[in-house]
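Complex shown without one protein chain; remaining protein chains in place.
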Amino acid sequence: MNVSIVPTLRVLRPAATVALVGLIGIIAGFYANATLFTDTSPEQPIAFSHKIHAGDNEVPCLYCHVQARRSISAGVPSVNKCMGCHLEVATDRPQIRLLANYWDTKEPIPWIKVHDLPDFVHFTHKRHVQAGIECQTCHGPVETMAVVSREAPLKMGLCLNCHKDNAVENGTDCWTCHK
Amino acid sequence: MANVDRREFLKLVGAGSVGVGAGYLLAESIKHPVEHLIPYSVPPEEFSPGIATWYNSVCGMCPAGCGISVRTREGRAKKIEGNPAHPVNQGRLCALGQAGLQTLYNPDRITAPMLLQGKRGNDAFVETTWKEGLANVSGRLGVPGVATVVLSQGVRGQLANLLELFTAELGSAELLHYDFAHPHTLYAANERLFGQQQLPYYDIANTRYLMSFGADFLNNWLSPVHHSLGFGHSRQGGDAQRLRFVQIEPKMSISGAAADEWVAARPGSEGVLALGIAHQILAGGRYSGSDADDWTAALADYSPELVAEQSGVAAATIVRLADEFAQAKPALAIGGGSAANNSNGTDTLVAVTALNYLVGNIGQAGGLIFNPDPVTGPSASSRRANYEVMRDLAEAAQQGVVDVLIVNNTNPLFTLPTAAGFKEALASIPLIVSLSSFMDETTAMADVILPSHTYLESWGDDVPQPGVGFSVAAVSQPVVAPLYNTRSTGDILLGLASNLGFRDAIPWTTMEECIKDGWREIHARGEPGSGDFDSFWHDVLQSGVWGEDVRQQQDATVSKEVIDNIGVAAPEFAGDVGDYPFVLHPFMSTSMYDGRGANLPWMQELPDPITSVVYGSWLEMNPATADKMGLQDGDLVQVASMQGSVEVPVVIFPAIMPDVVAMPIGQGHESLGRYARNRGANPIQILAPVTDPVSGALATGATRVSVVATGRRAPAVKTGGESRQLGRDIVRFTSTTSDATEHSAKLNSIPISVEPA
Amino acid sequence: MSFMDRFVSGWRKHRQAATDDDFDYAWTMSIDLDRCTGCGACVTACQAENNIPLVGEKELAGGREMQWIRIERYWEGEYPNAKLSFIPMMCQHCDSAPCETVCPVSATYHNQDGLNTQIYNRCIGTRSCAVYCPYEVRFFNYYDHHWPAPLDQQLNPDVTVREKGVMEKCTFCIQRIRQAKDHAKDEGRRVADGEVQPACVQTCPSEALVFGDRKDPNSNVSKSINDPRAYHVLGELNTRPSVVYLKKVDADVV
Amino acid sequence: MVSHAIGLFHDPESALHAAGQLKSAGFAQPEIMSPVPIHGVEEVLGPKKSVIKRFTFFGGIFGALGGFALAAGTAVMYLHPTGGRPIITIPPFLIISYEMTILCGILATVLGFLISARLPVFRERIYVPETAVDKFGVTVPCDSDEQFSDAERILEQAGAEEVRRLGDPS
Partner (left out) sequence: MSSEQKPMQYSDVNDDIVRSLVVTGRKYYITLAIAVTVMVTCFYFPWFYQLYYGIGAAGMNNPTVWGTYLASFIFWIGLSHSGTLLSCVLHITNSEWRKAMYRSAEAMTLFSLLVAVTMVMVHLGRPWFIHWAAPYPNQMELWPNFRSPLLFDVIAITTYLTGSLIFIYMGSIPDFAAVRDRTSGWRYHLYVLLSLGWRGTDTEWHRLGWAYTFLAVLIIPLAVSVHSIVSWDFAMSIVPGLHQTIFAPYFVVGAIYSGTAGIVTVMFVLRKYMNFEHFITKIHFDNLGKLLLLLSLLWSYINILELFTAWYGGTSTEYEQLRYKLTGYYSPLYWEMILFCAVAPLLLISKKIRTSFVPMLILSIVINIGMYTERFLIIATTLSRQYLPESWRLYTPSMVEISILVGSLAMFITLFLLFVKIFPSVSIYEVKETMPKPQKKNGDRSW
């Protein structure tokens, strides 16, 4: 009589394969959800195109997102601001009519947040804009996007690498962002 | 994998799918929900997201009238701070003022006008519109000859003017301002002694010796924030000699805790004690005024020995206090609180205030300074309803003489003793209209509720009382858009006035205009050519306060008649000593004031400074007394007076006289929302209807009670543990302010570097 | 630089304990016990500023209060000579903080402001910092707190609302400090004395609380530190607190 | 074809004796299979040297250095000064070092054991189940039938209760 663990391993192989496939499935499912099915470019109530505004017509970012250079939040332009141009410009397009509809009813536009940070992150636009960081560094080439999508992962590692590379004052102090 | 058979393959596919599904769901479960970015249609002028806007206004939490700055973000009030430009509080604010936000955002606010459907007191209200609500009231008011009583909380400035106008137009109407804590006795004493209509300004900041007879001036007496500022300054605020401060009262208050010396005097004997000190000052020949002989004659009966017998304070102590008081320059005596809440309240305060006269500090820095008349609105003491007035009102109502009662943000049902009969009175008034923002006890009895804004949503103005020695006025402006379908008190009155056709006398359509019109007069006081009203108004709104260096004549003389009649009668107590061995000392707590703080969760959770009790009432008792009665901390006792009884837990309190028990005011609400309702007990309810005959004020400290153990335990909820240091030197003491031999804090720091390198 | 050089220089650098000189600022608070009246304004100011939850009567009875600053009271003597002293107690931001060393995940550490941090989103809730803190000023979120609407509208957007299972404590109003630094940076200067005040200091009616940078020798707080009355509570533990108390003056003490 | 001769003995001493006999008869190193460890094998079959102690030793050294390096290195990677102590704080890091010494020592010992005992067994080896109960087996590889009969003879002489011939699996 002889002894070896190989026959047993053979016997167990089907079960092990099933378990392994299941495990791989869990990982794949998790990542699939996180990457493929997470809406990084959600459908907005108005199909606003940054490509037309910031790209083709070269409207500066800070023209609409006026607060970015002096406030923690960049701010979405008010409907008022949109209408400032669109009373005159391209008033016949369907999307602009949608806008005009919001304006007439004085309803706010429920834009969906694309670049959303967790509640415990206190990011401030002001410091970054004033330090001369391009908007595109975090937001990606928005001026080429017809529909805004989240390009960068906006995870802590991204912030930290930049802070470390540029030796930001208090850049690695947790309290800089998490208050 | 080439030779995988069908079964095997299916198994693998199955396992894989289950895995993918599980992984997907796992990822889904930890996903952040979608958030929206909602822009304004048209942004308000000063709005920028992410940047705070500050609005200056006036605190409406107590009558002190502090200036506030409210921080708002994205149109919501976030924090109230003191307005640094306001001379009363100079950027500081008390806990109750901070908690003003919770009146604004209180979940139990009345959100819309309401009409009673069914029986009173059953909470059977239905919402209505403003138009209907106002029409309902003005329809009843418009009937000729209807007897109306307008019962408001103590208001000042333009709103008080408006109330005056409104009641005057109504014809057979009476206007009363009712505040539980209004210092009737203090007004009466100042009037008697100096003929002053206004409260004087106590310059605590510059005094070197402060003798306080029962006045809890650091907690809630008159203007606590201003007093605290002054106290801090005179204690450690510079090179000047440190303030010495003596507090005389039967139960240690917060001010008593801060005092250098706490003297326990029998309730009601403070006036005698003051006269004893005055006697000693005169006997020492330290008063050299022309009327010295009159004083000596008037005070002949108040030798320290006799006074010691009445007050329980040792004669030697009286002599020493008198010496200290006379020697310190400047020295200041204040009186109020427990000293004023007896049947001899006015006399007591006259005696206390006379001490200031005797050491010659009237009009001096660090002394007693007379205030000018208010620049806008009626005098702060006019139409203030004292207990006797309220009792008479109740009696009249019971006789059916009152047809309509309009209640504005005051809660007499809670702050009047049961003996006043106010509850029965309300039952016989045909129409009760409440303008309260909250469903307090009185509002719950109303027929029509026309809810008013909180002070953070309304326009208003104020002249702080007592002032700071010169003319000050402040504007309060809305800091947020109204949360609910409510209106400011002024706008409600204007709405009623417009319905009733009082156009001529009351021409305004909004309170903002009314305030502005009032302030045109103030603007006119300034030098001509100091700019137009609009820019003046803009400046006032921005700074929140206006002031003018106009001071009152400070020549004080006391008439011979007053001197001759000076004297303090023995206090009168309701209840027999045998049956009711304890004198009940109800005191206003830090957080509740007269009960209005009870619906603010922050105030409920703010521990009482001395006992650390939260969320409830308690009975303070001397340890020796409790020992004798076999009571322990946390035992539930029944406190009974001739007028009724309440059940509260005992808290052993080291600094209260053995025959006095103390209970905080403010809890024991039957209404006023989820935080206040059914919590603790209300000591006011069991007070005997004893008054100070001079001022007509309720003598809240004149009730005797018995304390009987119920055999149950219901310990008060405390945040503190053991309040003894046990030799641990947590709070350290030093005898002098500048002992150079002591260590400074820097010497305590030893960096940790001892370790193997 | 060769690896060895970097290693040696790094080793030297990291073998030294930080002192005040290593901090950008050394924020310090002084509390004058002779001025403190125990009124509790600081407590409420702190609750308003820092989104401190309402705990409720039941939880308070169970000893789960949440007050980053609290007033402690100590009685001396018996009636009629009983005396009462108040002492505000909050995170002392110790330079040798016992709580910092014990946190297994570095959720609490000492930062460049010389402050003892508490990073809520890093906290795993071992609660050991609260055990190690001799001042008992760390508070644990025993459950998720809720503010009945519309009380939640008051919440300060600059401060995170803490979830269940994390520790929290006084931060010296770091959001205000950071905002002041932000303004100072705009103007290219250091934060001036008095420019930033935590909510408790800002509101203290008797001005018992003073806040500032002890690295600035002219700041008010530096003067307080050098006051002969200055001492540290539990100074014998050598936690090197950043909160300095000034002794209460009592004429009867010899 | 290689086969093995196995003699089963009732007692360990006879088995040892048989192994010695086989060895002196010029057979390749005999193996003794037993239900309990037997003493005196080295006197008969020559001293055995184990590499396990080296594994343990170097594992421990690696753990000690690695533990300290882990603690110090990660502390330097993200500076979180705590408790007024230096970033590289020696006393606590020595504790990490100590624990890691033991952990790595244990793991290395296991590795050394597996390697030196040639476990786990993948290629089949001969085995007699009785040796796990109460028999003591002595086995030698035999290249030929002659060798096997020699071995069988020696084993039986030594008192084997039974001699089996097992083919070596190829």
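Each chain gets a letter, A, B, C and D, in the order it is written, and its residues are counted from 1.
We adopt the following convention: a residue touches a chain if its C-beta (ideal position, glycine included) is under 8 Å from a C-beta of that chain, and two chains touch if they have at least 3 such contacts.
Since this is a predicted model, take the numbers as computed values, not measurements.
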Original post:
Who does the absent chain touch among those shown?
Top reply: A, B, C, D
Original post:
Which residue among D:5, D:41 or D:64 touches the omitted chain?
Top reply: D:41
**OP:** Touching the hidden chain in the full complex, which residues of subunit B are there? Just list them.
**Re:** 612, 720-728, 730
**OP:** Quickly run down the residues of subunit D that touch the omitted chain.
**Re:** 10-14, 17, 21, 31-38, 41, 45, 48, 50, 52-53, 56, 60, 70-71, 74-75, 77-78, 80, 82-83, 85, 89, 92-93, 95-96, 98-100, 102-103, 105-107, 109-110, 112-114, 116-122, 125, 127, 129, 131-134, 157-159
Subject >> Interface with the undisplayed chain - residues on subunit C >> reply: 59, 62-65, 72-74, 89, 98, 101-106, 109, 122-128, 130-132, 134-136, 138-144, 164-167, 234, 237
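We take it that only the chains that are shown with their structure count from here on.
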Subject >> Chain occupying the middle, per Cα centroid >> reply: C
Original post:
Which chains, taken as a pair, are joined by the highest number of C-beta contacts?
Top reply: B-C
**OP:** Would you kindly tell me how far, in whole Å, the mean C-alpha position of subunit D lies from that of subunit A?
**Re:** 58
Original post:
So how far apart, in whole Å, are subunit B and subunit D when each is placed at the average of its C-alpha atoms?
Top reply: 86
Original post:
Listing for subunit A: what residues touch at least two other chains?
Top reply: 118
Subject >> Residue list for subunit D, restricted to those that touch at least two other chains >> reply: 78, 83-85
Original post:
Where on subunit C is subunit D touching in the complex?
Top reply: 10-11, 13-18, 94-98, 100-101, 103, 106, 108-110, 240
Subject >> Sites on subunit D touched by subunit C in the complex >> reply: 72, 75-76, 78, 80-88, 92
Original post:
In their complex, what parts of subunit B are in touch with subunit C?
Top reply: 73-74, 76-82, 89, 91-99, 101-102, 104-107, 218-219, 224-225, 228-229, 231-233, 235-237, 242, 244, 252, 254-258, 260, 262, 264, 483, 590-591, 601-607, 609-610, 612, 614-616, 622-624, 654-658, 674, 679, 717, 719-720, 723-725, 728, 730-746, 748-753, 757
